[in-house]
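All protein chains of the complex are present and in place, except for one that has been dropped.
As written, the chain order gives the labels A and B, with residue 1 at the start of each chain.
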Amino acid sequence: MTKQKKINNEVIDRTSFVPDPYAINWWLTLSIVVIVAAILLLSPPLVIFAITEVMIFALYASALNLLLSYSGMVSFGHAVYFGLGAYGLALTITHFGWSIPVGITAGPIVSAIFGMLYGALAVQLTRIYAAMLTLACAEVTFAIAFQWFDVTGGDSGISGHVPAMLGLEPDHFALVVLLVVTGSILALWRVVHSPLGLTIRAVGQNAERASALGRGRKRIQLMAFTISAFFSGVAGTLFGIFHGNVFPDYMGILITVDGLVMVILGGLYSFGAGIYGAIIYKILDNLVAHYFDYWQFVIGVILIVVVVVSPSGIAGLIQRVGRALKRGHQ
Amino acid sequence: MSCDAHTVALLVRGLNKAFGRFVALDDVDLTVAQGEIRAVIGPNGAGKTTLINVLSGQIVADRGVVEVSGRRIYRQYPHQLAKLGVGRTHQISSTFRRMTVYDNMLFAHNSESDHWWSLRASRLGTMRNAVMADLEAIQLADIADQVVDDISHGDRKRLEFGMVLAAKPAVLLLDEPTAGMGLRERHELIDLVLNEVHQRQLTLLFVEHDIDVVFRAAEYITVMSLGGVFAEGTPDEIANNERVQDIYLGGRRN
Partner (left out) sequence: MLLVQILQGMMEGVFLFLIASGLTLIFGISRIVNFAHGSFYMVGAFLTYQIYPFLAQGTITGFFLSIGICGVLVALLGLMFEFFLLRRIYRADELMQLVLTLAVVLIIRDVTKFIWGLDDVTVQLPEALAGALVIGDTYLPTYQLVMVAIGVVVLTVAWFTLKFTRAGIILRAATDDRGMVAMLGTNQAHVFSLVFMAGCFLAGIAGGFAAAFESINYLLDTRVIVLAFIVVVIGGLGNFYGALFAALAVGILKAIGLLYAPRLSMVIIFLLMAVVLLIRSLRRSSD
């Protein structure tokens, strides 16, 4: 959104288009989908797998981003909702004997339910205390998944409840993932740019003022938390289908940290943080981690660079470049 | 003052609040009639902001009775009191600084509507006219698309006031509304405030340090000192009250 010179009429006209900046750019979306689909159909399986994983994590990171960038809450252990998506799918099929479609719908719902429960506890507190409480919830859930061997298979997890990639060809499954992820991210966009989203953003920025205007912090943050958990669950369910299994690690610390790193790399306080971050992170991961033992060191340095140089991450850089280019054109 | 229960906007009896060993409010009694314009003045540390914090629900009192528009309030949250018609501004203006002026006001309007939780962006579009009208009323329409962090201090305070008005309050609690402003801005703001208060028939309680503004606006004045109510009276009475002059001039630390 460029800032042009302010002449009264122009400003009023622009703000009259306020819904429009919030509207979904369908052409852009369609172009991206078509391009990615084309890449998928033309790539070898290894690349397809990599892209599938990027898409799934782009969704997870975007769901986490809703929380971090907009609602003013920090969640440690957010991976638990990712993992619960996969566990929900698995347990609905193995433990309750229901069909695969039911399992697939159940996955995100399980995540959302846990999100609502844990979120209800977490919003009673603020800042680091709330974050630690989310960690406690995640750790307890992880411990249950890890130790309740009879139900969750413990350390070995569950496998075979659903054929990996639903038995589809890699590129076809990837297309399915593409559609689901695109739809979910569009839904998240809609949430952020709706009245509810405005309310969430306000509470995240200044809960006191929002409260003084009638919107209590706890309820709003709980809504954001639940939505975030739901979409994390969608990503987790997709992941569970992708691999055809589920392990406690799907709820583990690694995925949590990965998610955080992705959001930061992508650019905190922007909508695209999760998407950009997932892409960059996974590219780096595939390029560097395989050849270099000290991958964490590299990530650490990159994070420091991001925080010191460009706290708004990749998204901030893109915005700055975009603005500079536009200025150059004028 | 005659106190018919139906026309009392704010009733405070025996209000006490201590933070550790520091007594912020010491047996405060206060009665503000509906539609009245009350100024609360006093040296620093007198408890004025704490009083407003209790009235707006930010702080829970240790002891005492507080009634707003006849409703007893005790441990309500600020958002619950907002729904009872309490509107409050802060000494250091509290707005959504990373959002635009327009979005700030939009939020205020959205929060008033029944479907504030809606997922339809088009609802926000329908509020546009009302939002711009409100912004024009507080002379911020021409910077509507600026981020609040970038606008001037005085503009921010006006914005905060405008947002509070948008929530259709019955009782206004303003904490040093003109703090940090130049002379002309101060008068403009207080005139704006008075204008709105009279138009909408609101009750106004404001804390102020600028005596000029106080005498320009107040119908009745409460003087606080060291957590207690020191004196009360009409502006003339207070102006001629020697003891009041003493606590202002006689020493900052009592």
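The rule is simple: a residue touches a chain if its C-beta (ideal position, glycine included) is under 8 Å from a C-beta of that chain, and two chains touch if they have at least 3 such contacts.
Treat the numbers as computed from the prediction; the structure is a model and nothing was measured.
> Among A:Val36, A:Leu175, A:Ile264 or A:Ala278, which one touches the chain that has been omitted from the display?
From the options A:Val36, A:Leu175, A:Ile264 or A:Ala278, the contact with the absent chain belongs to A:Ile264.
> Identify the residue among A:Leu117, A:Val140, A:Leu179 or A:Leu287 that touches the chain left out of the display.
A:Val140
> Under the stated touch rule, tell me which residues of subunit A contact the chain that is not displayed.
Interface with the chain not displayed, on the subunit A side: 68, 74, 121, 124-125, 127-129, 132-133, 135-137, 139-140, 143, 147, 253, 257, 260, 264, 268, 293-297, 299-301, 303-304, 306-308, 311.
One rule holds for everything that comes next: only the chains that are shown with their structure count from here on.
> Of all residues in subunit A, which touch subunit B in the complex?
On the subunit A side, the touching residues are 3, 6, 8, 11-12, 14-16, 18-19, 22-23, 190-191, 193-196, 198-199, 201-202, 205-206, 208-217, 223, 269.
> Which residues of subunit B touch subunit A in their complex?
Those in contact with subunit A are residues 56, 58, 77-80, 82-83, 87-88, 94-99, 102-103, 106-108, 110-113, 115-125, 128, 132, 141-145, 160, 163-164, 167.
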